[in-house]
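In what follows, a single structure is set out as structure tokens and then discussed.
The complex is shown incomplete by one protein chain, all other protein chains being positioned as in the whole.
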């Protein structure tokens, strides 16, 4: 299934529309191209519906939210819903400000998301309407470990049931789950948290994988997580610091084959 | 002539003003520096005329168009016209939305462009007021091949006659043409389409080359295309994936000499 998911992206070259932050937007475009998909970024309310309609998936990322783009996100997300295109929410820094938290609530109310991809702090902020956010990283107290895994999965499934979305939580241990089934993924490397954009790129990949694998969204999202984590492992093995790690991460995404993905996956169903 | 064009950029270090998209803006700044030019980006209507006046060329790139920057583009373009500075239009995604197409028409009506640099789909969208755009890439049916080259050149010359601009079309085969004379360039590498920004960077280089070679704009634009294509070839030969390709592309632009450019050029007058 992992192999098929990757092959479908490379064969189908899905065009993905991202309304995203200007910190990591270039990385998001490049990771989509590296994976075999195609990016388009547009955020003006006057065109986002048309751009969404041209694409096969949409990502809404609130990393550098502003009043102008909130409206654009609503329009794009609702258009994607109308067309039954997958929509991914990346609630960057949810909980860090009232604006971020209230915008997430607004988006969750007005748009049906197929996947919500964040760290556990962000997911908790959405679920609880509270939670502390240390910049864009998960607070230490909120990390998923082998010890609290069962509790975390139960929490995540409950939020999936509430939202109807696959909840895809990245961290040292990843959990990709719908209301009933969960994948636990242990690919990845700590170096991924020493560059900006690991999370944003992962959300973009999830959108591309969903677009190309519409019949198996949970497996598609999990495959995107395995790909990103495996790329992080491969990049870390050949990097001399954080600059080359970023470069090598894109190299790895662009060269990992379906066979590599299967061979390197550290994934179990929970 | 190619050699002189490159040497004039490195000797003159032209300052180039770009109103451009936030996806590839960093790449555009870095490619200008790599080529020996100097970048400045500014997009607020309150200052763009002054910034344009400080510079020797202006690029208007509609990649992430919004209502605020359209007004800034008009002001900057008209100021550049008044000062007889070269102005380059990069109609990213023209045809993908009504906003993009109508904005291009507005810009073409209000500003005299020296060069319009796009892929053939974008150029067709401008010329016909129609055309399909697959994200930022030329649709397959619209690619210029040896078989349809004569037809393509005739089409491009007609659009040049209509607009008064040099039409610079990038693809597997590039065409850089005014109403009477055309250069066909076969430098480049498919890897260039697997990173974001190849086209945007090329538009920035065209502006720098025009600024430094005011007596020979057609040759200057063609030289910028040869430089970018040759850099793509050199980068592809030493890259391990799309991440390192992007890095190596900038390395190549920064190290290609006038001799290299002449020796590596695959250019003919048509």
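Here the chain labels run A and B in written order, and each chain numbers its own residues starting at 1.
The rule is simple: contacts are C-beta pairs under 8 Å (C-beta built on N, C-alpha and C of every residue); 3 or more make two chains touch, one makes a residue touch a chain.
Here the structure is a predicted model, which means the values were calculated and not measured.
Undergrad: Write down which of A:163, A:196, A:216 or A:255 is the residue touching the left-out chain.
TA: Considering all chains, including the one not shown, the answer is A:196.
Undergrad: Among B:26, B:78, B:102 or B:143, which residue is in contact with the omitted chain in the full complex?
TA: The single option touching the absent chain is B:26.
Undergrad: Identify the residue among B:54, B:82 or B:268 that touches the chain left out of the display.
TA: Answer from the full complex: B:54 touches the omitted chain.
Undergrad: Tell me which stretches of chain B touch the chain missing from the display.
TA: 15, 22, 25-26, 29-30, 33-34, 38-44, 46-47, 50-51, 54-55, 68, 246-255
Undergrad: Would you write out the residues of chain A that touch the absent chain, in ascending order?
TA: 21-24, 26-27, 63-67, 93, 96-100, 133-137, 194-197, 239-244, 246-247
Note that in this section only the chains that are shown with their structure count from here on.
Undergrad: What angle of turn lays chain A on top of chain B when you fit their CA atoms, given in steps of 5 degrees?
TA: 120
Undergrad: Hey, how far is the Cα centre of chain A from the one of chain B, in Å?
TA: 33
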